[in-house]
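For reference, the structure discussed in these notes is given below.
All protein chains but one are shown in place.
== chain A ==
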Amino acid sequence: MLSTIAIESLKRRKTTAILTLLSITISISLLLCVDIIRSQVKTSFTRTVSGVDLIVGAPSGQLNLLLSSVFNIGTPTKGIEYKSVASLKSNKQVSWLIPLSLGDTHRGFRVVGTTNSFFDHFKYGDMQSLEMAEGSVFTQPLSTVVGADIAKSLGYKVGDKIIISHGLGSVSFNNHDDHPFTISGVLKKTGTPVDKAVYVTLQGLEEAHTGPKLSPTSMLGRKSADKANEHEHEHEHEHEHEHEHDKHTEEHAPYNSEAFTPESVSVVMLGLKHRVTALQLQYQINQSKKEPLMAILPGMALAELWQIMGNVESLLLGLSGLIVICALIGLATMLLATMRERYQEIAVLRTIGAGPFTLLLLIQIEAMLLTTVSAALSLGLVAGLMSMLKPWLSSTYGLFLSSPLFGQSSVIIILLILGCTYLVSLFPAVAAYKRGLHAGLNANS
């Protein structure tokens, strides 16, 4: 009966009830959105790289190294000499090694110079390997493999030729037009920055940079460039038939991208035979006297980065929480404001037997009803909104929404809001209770 009275009472005050409902729904939705994006970003964040035990680069900072190597954000660190790379490769503790050369772009997307070991060893999410949606890994020095988002947004397919640009700007006038790369493969979507990167061979990248166009950020060894030049020079003096034959062989023989040795690379990712030796090797690398190097543990660097982002996220969550509190105070104000016009109703209920506690309960049921309906509407609204924005979030921000959308934190938020509703509705409920104690027959007169 109490819930019937509460529902009918709210229906009677339809306009104010709907406005209050809307206000609470919007604020709960906002809070849920912030929470979902926070948790999804965290999930997306932690799945960016897995299985890489150490990342080695020139000494800069752990975040800078992580951002440039894993997230393709920021300025790459100064390169490390290949002899250091070779030394790491020969270390007994190292199982595999991925060299990365950074600093160029293609139509605003980062270009990463690497070897086929990247496609063999790089893992994301729960140790998931990279897979080809189309084509294959590098087949020749001027091969390129593009991420899923690039292929989709730029409409690329295997066999297409692309030109890379010097530097990191989205618009560059320094294009390596004389070295077009042929797309040999398109990667499957990963939901990580891999989707937005163009992978080229270290050899191809070095060839593109030969001559006066050496970039300080993507510095590749002149030694290697010279080697490439020598290679070209030899070609000039060979018979045309032989040249044709060589090209033919190049197209059909499996290409060994590891064989090429550049003078330097930007970063190296390491996989160890035993993960427990990671700290020991990190210490050894950081103490290296041959060349100053810095090794970071990706997990720790990610945790540090998340801690920084966590502050912003907490601020957003706090602001959204305040908005919800404001909406709930609005609810209490609405109930309090209607108390005056309900004095007669309270007096009637009191005289037909409703005790002051029943009146208190009645007002609280009304408040709880409004908040519960708002919470249900918010869950529906946020689910709908997220499903609508899913493609846009993934394409624009690289945020991949995974199921389930609502987690434990969403449940806690809803319960907290219901608890707050209980507290703020005490004000009008106590007003009704007090009024109830003195409600008389002539309350309307």
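We adopt the following convention: a residue touches a chain if its C-beta (ideal position, glycine included) is under 8 Å from a C-beta of that chain, and two chains touch if they have at least 3 such contacts; residues count from 1.
Here, contacts and distances are computed from a predicted model.
The complex appears with one chain absent; UniProt names that chain "ABC transporter ATP-binding protein" among the candidates "Putative pyruvate dehydrogenase, E1 component, beta subunit", "Multisubunit potassium/proton antiporter, PhaC subunit", "ABC transporter ATP-binding protein" or "Acyl carrier protein".
Here one chain is not drawn; of A:351, A:387 or A:402, the residue touching it is A:351. Listed here are the chain A residues that touch the chain not shown: 1, 4-5, 8-9, 11-12, 344-345, 347-356, 358, 434-435, 437-445.
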